[in-house]
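Dumping the structure here so I can ask a few things about it.
One protein chain omitted, others in place.
Let's turn to subunit A:
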């Protein structure tokens, strides 16, 4: 198959056919670059990938794009709907426009980069993913975040980090309000190094000053953090 063959136009191929073809790829496949045209807001586009391939989508995508991603790089040249990269395990998802609610929800690993804004509940219940949002994020972001990092170059909406576990939050702009048990924490050298690594991974090395960020995390005061409440 030539590179020419790997341009898939969803005006003439069904989304299910595309996803099935992507799911059939072996780890050592030579079909490493896929370009997708006319996504038209379709759901679950390039979801469930499990091979080190690159899928570049020209246009806006709907719900759950690149959900459950493993190993693959998925680039959206447009906006993403609800739950982009939800439950991602590894790999990279890059949204060049805005992302809707619950971007990177419950994701265990990999990296999600959003060039625009992400709306409410960005990184909800994140379990190890690194999320970098170049714009701002909506309310209830990182709710119950367990692990991983959420880096925001813009502002954060209300109730940031509510009921947070161990996820680390770095925000450069303003925070409308902190959620229950979320507090601002000192930025020590180890945090600056971690933030710098995340920014570098997102292609922002040298363009953003880590000193401009503030760190937020769990105060660990909620019920489940008290040893007396362990059964």
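FYI, a residue touches a chain if its C-beta (ideal position, glycine included) is under 8 Å from a C-beta of that chain, and two chains touch if they have at least 3 such contacts; residues count from 1.
We adopt the following convention: contacts and distances are computed from a predicted model.
The subunit not displayed here is recorded in UniProt as "Glutamine amidotransferase", chosen from "Alpha-ketoacid dehydrogenase subunit beta", "Molybdopterin synthase subunit MoaD", "Putative zinc-finger" or "Glutamine amidotransferase".
From the options A:41, A:173 or A:196, the residue with contact to the chain not on display is A:41.
Of the options A:25, A:51, A:68 or A:82, the residue whose C-beta touches the omitted chain is A:82.
When the full complex is taken into account, the listed residue touching the unshown chain is A:138, out of A:138, A:161 or A:179.
For subunit A, the residues touching the absent chain in the complete assembly are 40-42, 59-60, 62-63, 79, 81-82, 97-98, 100-101, 119-120, 138-139.
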